[in-house]
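For this depiction, one protein chain was excluded, whereas all remaining protein chains were kept in their positions.
We just call them A, B and C in the order they show up, numbering each chain from 1.
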Amino acid sequence: MERSRVHKSKIINDPVYGFITVPGELAFTIIEHPYFQRLRRIKQLGLTHLVYPGAHHTRFQHSLGAMHLMTEAMESLRAKGHDISDREVEAAELAILLHDIGHGPFSHALENSIVDGISHEDISLLFMNRLNEEFQGSLSMAIDIFRDEYERKFLHQLVSGQLDFDRLDYLKRDSFFCGVAEGIVSDERIIKTLTILGDNIGIEAKGIYSVEKFIIARRLMYWQVYLHKTVLSAEALLIRILRRARELARNGHELFATPPLAFFLEKHIGKEEFINDPAVLDNFSRIDDFDIFSAIKTWSTHEDFILSTLSNSLVNRELFRVEMQTHPFPPDYFYRLKAALQREMPSLSPEETGYFVFSDITSNYSYDLFDNRISVLLKDGSVIDLSEASGLFNLTILTEPDVKYVLGYPKKLTGVEK
Amino acid sequence: MERSRVHKSKIINDPVYGFITVPGELAFTIIEHPYFQRLRRIKQLGLTHLVYPGAHHTRFQHSLGAMHLMTEAMESLRAKGHDISDREVEAAELAILLHDIGHGPFSHALENSIVDGISHEDISLLFMNRLNEEFQGSLSMAIDIFRDEYERKFLHQLVSGQLDFDRLDYLKRDSFFCGVAEGIVSDERIIKTLTILGDNIGIEAKGIYSVEKFIIARRLMYWQVYLHKTVLSAEALLIRILRRARELARNGHELFATPPLAFFLEKHIGKEEFINDPAVLDNFSRIDDFDIFSAIKTWSTHEDFILSTLSNSLVNRELFRVEMQTHPFPPDYFYRLKAALQREMPSLSPEETGYFVFSDITSNYSYDLFDNRISVLLKDGSVIDLSEASGLFNLTILTEPDVKYVLGYPKKLTGVEK
Amino acid sequence: MERSRVHKSKIINDPVYGFITVPGELAFTIIEHPYFQRLRRIKQLGLTHLVYPGAHHTRFQHSLGAMHLMTEAMESLRAKGHDISDREVEAAELAILLHDIGHGPFSHALENSIVDGISHEDISLLFMNRLNEEFQGSLSMAIDIFRDEYERKFLHQLVSGQLDFDRLDYLKRDSFFCGVAEGIVSDERIIKTLTILGDNIGIEAKGIYSVEKFIIARRLMYWQVYLHKTVLSAEALLIRILRRARELARNGHELFATPPLAFFLEKHIGKEEFINDPAVLDNFSRIDDFDIFSAIKTWSTHEDFILSTLSNSLVNRELFRVEMQTHPFPPDYFYRLKAALQREMPSLSPEETGYFVFSDITSNYSYDLFDNRISVLLKDGSVIDLSEASGLFNLTILTEPDVKYVLGYPKKLTGVEK
Partner (left out) sequence: MERSRVHKSKIINDPVYGFITVPGELAFTIIEHPYFQRLRRIKQLGLTHLVYPGAHHTRFQHSLGAMHLMTEAMESLRAKGHDISDREVEAAELAILLHDIGHGPFSHALENSIVDGISHEDISLLFMNRLNEEFQGSLSMAIDIFRDEYERKFLHQLVSGQLDFDRLDYLKRDSFFCGVAEGIVSDERIIKTLTILGDNIGIEAKGIYSVEKFIIARRLMYWQVYLHKTVLSAEALLIRILRRARELARNGHELFATPPLAFFLEKHIGKEEFINDPAVLDNFSRIDDFDIFSAIKTWSTHEDFILSTLSNSLVNRELFRVEMQTHPFPPDYFYRLKAALQREMPSLSPEETGYFVFSDITSNYSYDLFDNRISVLLKDGSVIDLSEASGLFNLTILTEPDVKYVLGYPKKLTGVEK
């Protein structure tokens, strides 16, 4: 029996793929749920639009796009003769539709400031469990796939792996909205060369060059966009603003904030609280970019010098200067910058200089040998790892992390020697 | 002397045109000004993303894009031998860069609720005058062009006319981000066929079909996007939320709002206040999508039944049902809907039913005979109006407004006969 | 039972749609047939590449593209619940795949010079009948659809009608390869709004603006590309070259030509010969752009002054000057041009001047009221003609032919007053 997969009102315009068809009633109902609608208000790339002004696309669009790729892949695999049941197709679609449901606004900033010790994947799972209760267990197989507890591993691998549809959609979508044409990958060709090897996903030999291209496109997007130093600078600012706000809130200062933001600023919220106190997830389900940025805008006139200075910098895009290099900075450079800062802002205590001068290390794997690896099906039926099939990937340069050292400070701190 | 027009750090990625080059120091300084940075936080299409999820692009991008087209056009016209001075080029670029600086968030909604009797063009002019003071008069010619007080009329016509770069950019950009491929117009061909006729802008005969296409694309975008009934429904909701909030605020109810939003909710602000009280423009310069939507989200739990019901509907996208037709609705249909509503929500007074049932008339001119008309330069040197040159436009259908009648009400009001 | 519709080696790259999947064994076998392979050697737009250098795409690509749209439409209509059998789907795909199989090279030129009184549709039918014999009748339903003798009329209408996939593909494809972005139409949206009304094809009301756009895009492509005066000029030259060659051949002059071209030059071939003499179709099945153009190149050094002059002009793109206007030319202008020509080329007889000076009338219907009309399904279930549903099309300007008068002559004939 075929699922009825098309329904008039369930075709969604998407500039990346043209049209996305919602593949069934359950997916449609979940998309309409307030938990999922919240993703409309969370930008996929946080503050990246300060560098790439087109980057205002949302987790909502990305989740729909990833689902669309799953639908296409399931059809292609079935057409090649692989047996995948209707229930498995639906579960895989739901698993990827919901994979980002736990994302907070400006997620990396949030995970490093307001919330402690819980990842967005953990929170996604909490949301999925709640929805599963609400929908009488109809998400159970999707949850198993998401958690990699379903026996047919390839379904999980397409949700989360080296060559999953999360990555495929976000690379394509981020390139598109940033206007970085080189990041564009061809989903169609990759999907058409997917195959199932035992219980694992693999690619046919003729897909090798497309996968190479995908991995190089990802590498390019990392350095050109995700780890762009101005983006890192804005994120560093945001983290410091939220930390300062939390510090003030917990010390009893009055602070403009929407109720759910106030909840997270005032309380310590870790994994345990998320699991044990339903109010935590309730509040989390109401927080989005609007809560964060309306507060920061208001804080730009707050009486606390640090909070207002940092907030003002972010709102008016007067960002830190950032230096980035492949080897560590001389240790005393950092201290000399802090000393110079204290001369500029004498009211700051030594610890408080950390709000204005920061250092960080970023890294990026092009192809992670320890992650789920990509298997290639040769024409003679044998299976080898991508790093063997493509000369390109048995190389330390792509399989070892690419580390960069980062240092940031206010632009007016000039003349400090390195 | 050539202006130095290219500068390393002044190339901006734009998914629509690839790259936009900021054409000079003054433009760059204005883009960095907080007044202009605010446009990063105002969506070009307000709530349209509820129908077209890609439509999160901003007034900031649009303003840069329109400036880019102006730069291209000036180059093309100069290359054809038209004499345009460097100062005129710069002024035209600044005029269009700033044409939307006075836009508020969700502008149509705002102009119909919080602010009274002042258009965004008026506010743009107020901002320009302030910036002109700040920049010692260097915007004077740009302001003259914007106000159509500069002698060479074609410069104003390119900022605001039947075939201006505001429209050309927004049609192209809105089509792109909505994923409505049919709306795409070819800026390049239109720009390449522009010419100057006396002091007026015109097109060469070979550009007629492109202009026809532009006008039909605009017509399509109106009905497919700008006047999409779900978009109208969301806007109607937003207007009612803000009106209710204003009513409550002015009656002394406590209401969550950022300081600038509170300013506009509590006071009556019309054109006179904008002109006479500098605090009005100061507050306006701080208001954007974040103020509006963070408040609405918070109001969704407000004790006022009307405010919380409406706010909740918008946040969770439970929009009004909208009917749209080319002839008026039977007058009593509206009353029967209101009566049915009162049975559903008995606490409402008769006047308050207007928050939930609404009617409206929309209209759209494809080619407005009373606006600045488009002149066509024939090969023999004679000049005629587009409506003569193209058989398509001397038609009442395109030159008379296209009127539609709209009626909206909560989805649960079923079974009311028309 | 589902047809097995996907097969590894039957996915074809197409720059317009990305990938085209050949929908079954029979379609694949026909594509591999020499009759169909010939279409690889026939340019879709003849000599248009002399104006739009990208226009080298072929009837082969177009036929595959039109088949692809049929496949998509059949899936969409079935998904909406319309009952279409597997056999009908296959027959419709084959009918459109083969609709251009009878096209000769530079078809309009050929139909006006070498072949007499038989259209390419007639020849397509002759080829289909031959293939039907070869494939034991498996094309019978496809032929019925092509001839509009199948009971479910919508299948024929999608092959040949106001809104058929021949037009939809060629508009999209021609725009793409010419680089005329304004001609691009959105096949996806039109296909998604198709419906079946009784036995006829129709569109849902929400598709009206896309259809308007399609008809305007077609209008634009006519004037910008298909009837571009330089293209008309090149075609006029080609027709004259072939007529002269035929004249010489039939008078016993020796003439370089491939055997099938020689066959058509030497004999008079009309509809009757095509039907009665199998050798005619055999020879036709071997003729393509290469036969024509290799001959013309060789004829550019032929001893006949007219043949070599005309051939040389075409090969080296020294085309006629063409004048084009909406009203007839003064009758004596034509004679004065011929007189001036005879002064330039005294060896020409008065009749022979017709090889160098020509006049023509072109016309184009945007929406033909006498053709199969487009029905629109309104939401209330009623059906009206597009010309009623869209204000745009009940207009004489679009429903009456758009006539232009054309006159061409060698560029060196200057100074002749009109």
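Here is the rule we use: contacts are C-beta pairs under 8 Å (C-beta built on N, C-alpha and C of every residue); 3 or more make two chains touch, one makes a residue touch a chain.
Only a predicted model underlies this, so the values are computations on that prediction, with no experimental measurement involved.
Looking at the complete complex, one finds that the omitted chain is in touch with A, B, C. Contact with the omitted chain, checked across B:76, B:342 or B:362, is made by B:76. Among the residues A:186, A:316 or A:362, only A:186 touches the chain that is left out of the figure. Listed residues C:135, C:256, C:329 or C:405: the one in touch with the omitted chain is C:256. Here the missing chain is touched by one residue of C:316, C:382 or C:414, and it is C:316. Within the full complex, the residue among A:210, A:233, A:353 or A:375 touching the omitted chain is A:210.
In the full complex, subunit A makes contact with the omitted chain through residues 180-182, 184-186, 188-189, 209-210, 212-213, 216-217, 219-220, 223-224, 391-392, 395, 397-398, 402. Contacts to the hidden chain, counted on subunit B, fall at residues 4-6, 8, 11, 18-19, 76, 79-80, 188-189, 192.
Along subunit C, the points of touch with the absent chain fall at residues 12-16, 18-19, 32, 34, 37, 40-41, 43, 49-50, 52-54, 56-58, 60-61, 64, 176-181, 256, 258-259, 286, 288-291, 293-295, 297-298, 301, 315-317.
Everything below uses one rule, namely that only the chains that are shown with their structure count from here on.
Work out the mean CA point of subunit B and of subunit C, and you get 43 Å between them.
Centre-to-centre, using mean CA coordinates, subunit A is 32 Å away from subunit B. Multi-chain contact residues of subunit C, defined as those touching 2 or more other chains: 189.
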